[in-house]
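Only a single protein chain was left out; the remaining protein chains are all shown in position.
Residue numbering begins at 1 within each chain, and the chains themselves are lettered A, B, C, D, E, F, G, H and I in the order written.
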Amino acid sequence: MSTPTITEKLLTAKKAKGITFADLEKLLQRDEVWIAAVFYRQASASHEEARKIVSILGLEAELAESLIECPLKGSLEQTIPTDPLIYRFYEIMQVYGMPIKAIIHEKFGDGIMSAIDFTLDIEKEEDPKGDRVKIIMSGKFLPYKKW
Amino acid sequence: MSTPTITEKLLTAKKAKGITFADLEKLLQRDEVWIAAVFYRQASASHEEARKIVSILGLEAELAESLIECPLKGSLEQTIPTDPLIYRFYEIMQVYGMPIKAIIHEKFGDGIMSAIDFTLDIEKEEDPKGDRVKIIMSGKFLPYKKW
Amino acid sequence: MSTPTITEKLLTAKKAKGITFADLEKLLQRDEVWIAAVFYRQASASHEEARKIVSILGLEAELAESLIECPLKGSLEQTIPTDPLIYRFYEIMQVYGMPIKAIIHEKFGDGIMSAIDFTLDIEKEEDPKGDRVKIIMSGKFLPYKKW
Amino acid sequence: MSTPTITEKLLTAKKAKGITFADLEKLLQRDEVWIAAVFYRQASASHEEARKIVSILGLEAELAESLIECPLKGSLEQTIPTDPLIYRFYEIMQVYGMPIKAIIHEKFGDGIMSAIDFTLDIEKEEDPKGDRVKIIMSGKFLPYKKW
Amino acid sequence: MSTPTITEKLLTAKKAKGITFADLEKLLQRDEVWIAAVFYRQASASHEEARKIVSILGLEAELAESLIECPLKGSLEQTIPTDPLIYRFYEIMQVYGMPIKAIIHEKFGDGIMSAIDFTLDIEKEEDPKGDRVKIIMSGKFLPYKKW
Amino acid sequence: MSTPTITEKLLTAKKAKGITFADLEKLLQRDEVWIAAVFYRQASASHEEARKIVSILGLEAELAESLIECPLKGSLEQTIPTDPLIYRFYEIMQVYGMPIKAIIHEKFGDGIMSAIDFTLDIEKEEDPKGDRVKIIMSGKFLPYKKW
Amino acid sequence: MSTPTITEKLLTAKKAKGITFADLEKLLQRDEVWIAAVFYRQASASHEEARKIVSILGLEAELAESLIECPLKGSLEQTIPTDPLIYRFYEIMQVYGMPIKAIIHEKFGDGIMSAIDFTLDIEKEEDPKGDRVKIIMSGKFLPYKKW
Amino acid sequence: MSTPTITEKLLTAKKAKGITFADLEKLLQRDEVWIAAVFYRQASASHEEARKIVSILGLEAELAESLIECPLKGSLEQTIPTDPLIYRFYEIMQVYGMPIKAIIHEKFGDGIMSAIDFTLDIEKEEDPKGDRVKIIMSGKFLPYKKW
Amino acid sequence: MSTPTITEKLLTAKKAKGITFADLEKLLQRDEVWIAAVFYRQASASHEEARKIVSILGLEAELAESLIECPLKGSLEQTIPTDPLIYRFYEIMQVYGMPIKAIIHEKFGDGIMSAIDFTLDIEKEEDPKGDRVKIIMSGKFLPYKKW
Partner (left out) sequence: MSTPTITEKLLTAKKAKGITFADLEKLLQRDEVWIAAVFYRQASASHEEARKIVSILGLEAELAESLIECPLKGSLEQTIPTDPLIYRFYEIMQVYGMPIKAIIHEKFGDGIMSAIDFTLDIEKEEDPKGDRVKIIMSGKFLPYKKW
């Protein structure tokens, strides 16, 4: 089954059942962002997790198989994404990329923040001047190896 | 004066004085990421802030002028940046971009996280299994206007 | 249902009924440009609006569902669009982009014109030397936040 | 003299004299956007206009020559501009490009809005919820010729 | 109906009937290049013209509808076209583009040759050393407006 | 000497002397477009022609050498040129490229119009509704060889 | 019929019959490279040649029609081809392109080698140290026309 | 010394001395194409060869050093070269690339023609209908290894 | 049969049978990486090898045919691949590409490492601090030929 087909099946069932990602977070004891990443085939679930997702959504058991495989990752089709919500993160890196690099090197030395040993949370901050989106990333610092 | 020249002057003076961005944060009462953004000419300082930066670094007063102007923004030369530290953020969006979009729409409706009414902090989380880089973004949610 | 399919269904029904976007503007009490944006799945309608559009066009009620979802935005396939009417706006930015930036900064300071808290109107100006297309954009000015 | 050199000379002199584009609009009886376009060498001035600009800014008379020539136009270096203020106009076309095309064709038939027989004005709309940038474009409609 | 489908239907019928574009020129009293542009959905016909084309080619009357609509223009898929016949015109602009610009500015001042109020003819010049292709373009000169 | 330096020297001298390309056409007995192509180093002159150009413009004799060499051709820096006058020719090919191919094949068979055994003339057509730019291209038809 | 469909039909039939391009060269009295170019729809056959190819391969007579039409040429999908065999020719031009240009200009003057009045042969040179591929290209020299 | 500087020094000296690549072929006992490749720093000479080239052209002995180093290869700046002479080779591969691949596989099996164990010769074939450029490439066939 | 179809058939059968590439390595006496390359149609098998693969996986005998043909190579769709596992190899070349070139030239002289007479092995190194992926490439050194 192709990745877009799997994603569409999951999203359609989720909508039909009226379940939110926040509901799934409680049922699966996994963060909603990670669960959404499984939906878009950017993360691979365990047998147990796959079985649960499929059963909660009332989908055929065979679909669980597809959620276990190591996916070919990359969920955006375009080099520069056109969707305004997603583009803002690219703009943030254009504007704050070099400053972030400077600060991380000053705090940690030569290396990178891992995007694999990594978590990402999204919170809604209520604010009378307009609610705010809060995004918290946490990645292990990996120092460059010398040999 | 060209942007790279200004940036180099500031970084060289900062290094010679042995001052860190964390020191500047205390002296200027502004976040270190924002100050680094001024260094890379991605943010514009007030007259007072510019004067202070230049004086702390022992640079000529005229340089302050350049830090006040509205810059032409974009600190990365390449479409897909080659530096591994910066690239990881592009990879994060390739992998988690669509999941982030799905979660934000579920929590807030149709709109975006502002990259203008926006702050970004970097913290070092000590961890026996390897320190972690924590990045906190906070942007106002802007709902699409109908008319 | 894919975005092009939805758009085609709506456009075909609109043509068959002989309804113009100007007619829809009156019936829906929303600007014709915004309504066309809903047709091209660049804007999301409320339940009420979606129901009305579908009913005016005599289409199946289920289609309304698709008009409510937050769409993946971006209606042009190519990096540099080939259609002459659309390309002219790219040319306008190539020629007047930097001047516009200079004028906005002079009038407002460092920040941007929002493309989210934003409206766009198109008017026909009759002129004996040839009618003119008038386009009025209005976007909230967003000053860069310091932190 | 290269285009960036001319632009920089004009902008530096304008800043030193403390003159705004709005001042130049009054002195030259030309719109400030068009004058900024001359500064960025996207428009060519008449002998009289060039002489006046140079004299107001206290620059050498020879510079006037450079403002009269037909320039090689295009003020943005990158295919997709990284500056957030300018990028928003590209985003507007990604989101509203096809809707604009649909409305113009409905109102005028097959043709385009001229970007040559064209004017662009920028106004500041004061608003208690945040000032707004208003941009008014007016271009002659050019119908496709048949032959 | 998609653009390639319309084009293929028209070309197949034209071939089956053994009609040339030159024949259509006589029957429609429109230039053969313009008629070919209608076939490739780069130009929109009037009701009368569409009806005639469809009837001459013996195609279903409904097809005429598709020839009247304002098309999304651009008949070449690639940025740099690979077909040698079409590429030669790109090469001509690479080699003679700046010279053409210089000559037009010298003869007309700052402005452009319209590609909308525009005609293009192709003639065969018999020549004992090898026949020649003659292409005559005629476009209205549009001077840049000042405001 | 680099190509832009040669071109600038020639254009500056031509302007200082008040000579037009039309004047040079008469003096050199070569078409003004071809002469402009020599100025932009897209065509190579004979010793005699190079000597004449340099002498008419009152430039140093050594410059003539540079006009004789076979140049590395291509006068436009960008893949898609941003200058509106030059871009129109790209648009013409986007819109009329496939129709032109269809007509040439119908008249001549499989082959191309040569861009080497090729001439291009530009004429000004006076017209009360606005002067027109007329461009006449003539290229030898080259049939594909079979072997 | 689409170009890939035609090509696949021809290649499948050729394989089923166990016929090589070398066999076809003898049967058609045309070079095997040119015949392969007809298979990939990069060259157009005469009625007689098309009929023969189709009959030798035991395919339906109507297919012959498709081999006669002037094709839209360009057999490689990617700007930089990924197939190692084809890429080597791009590498040869990256490494030897400027040297080839220098030698041809020295031998012939300003002009090009035609890719239309052109033949290409491939021979196998047996060699104890490893067989060699020999490719012989022959194209008419076309001198640039002056006018 | 940068690659363009070395190349220009060599070409200028060669022109001043009135020496052709054909002359150098005789003096160095190496093919003229290979020698031109050394000039453009696409091939590395031995100490002896470098010394000879420099001495024949009357250049400083130190330049010889630069001709011995392994160069960073690739003599064309653009992805798709704009020079018509060089472009024709790209067009040849667009048109005949797949046919060449088919023929080589039929004659040799799965593998490639080496671009390293490779020679290229250019000959002038006199022809009353117009001289022809003959290019002979010879590369070792390298079969894919299995392991 | 298209390449993705063949690959999917093979992978699905392999999964259904519960066979690993390591199992196939033992059964076929070929390296698992090479076998995976056959699955992705990047390498061509012998008749014997193809027959065995198809029979082990319990697939139809005709599929063996497709594994013997010389494939059009290149298994990654994007210029810069988005999958993090594959991208790391691109990053390795961005960071260590020039150093590798310097070391190979120092050890071997001017030439390349063959990617055809080439093998690649992947081993798992158990390590208490985290297992390591070991990749061993071995390619014949090919010195540049002079002629």
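In this text, contacts are C-beta pairs under 8 Å (C-beta built on N, C-alpha and C of every residue); 3 or more make two chains touch, one makes a residue touch a chain.
Note that the structure is predicted; figures quoted are calculated from it, not measured.
J.: Just one of I:Ala37, I:Val54 or I:Leu67 touches the chain that is missing; which is it?
T.: I:Ala37
J.: Which chain A residues touch the hidden chain?
T.: 30-31, 33-34, 43-44, 70-72, 101, 105, 109-112, 114, 116-119, 121, 142-147
J.: Which parts of chain G are in contact with the chain that was left out?
T.: Touching the missing chain: residues 80, 82, 84, 87, 91, 94-95.
J.: Residue by residue, what part of chain I touches the chain that was omitted?
T.: Answer for chain I: residues 20-22, 32-34, 36-37, 39-40, 42-43, 73-76, 79-81, 83-86, 88-108, 111-115, 117-118, 120, 122, 124-125, 127, 129-142 touch the chain left out.
Everything that follows uses one rule, which is that only the chains that are shown with their structure count from here on.
J.: Roughly how far is chain B from chain I, going centre to centre by Cα mean, in whole Å?
T.: Those two chain centres are 42 Å apart.
J.: Could you state the distance in Å from the CA-based centre of chain A to that of chain B?
T.: 23
J.: How many angstrom lie between the CA centroids of chain D and chain E, rounded to a whole number?
T.: Averaging C-alpha atoms per chain gives centres 32 Å apart.
J.: Touching at least two other chains at once: which residues of chain C meet that condition?
T.: In chain C, 34, 43, 72-74, 76, 80-85, 91, 94-95, 101, 105, 111-112, 114-118, 142 touch at least two other chains.
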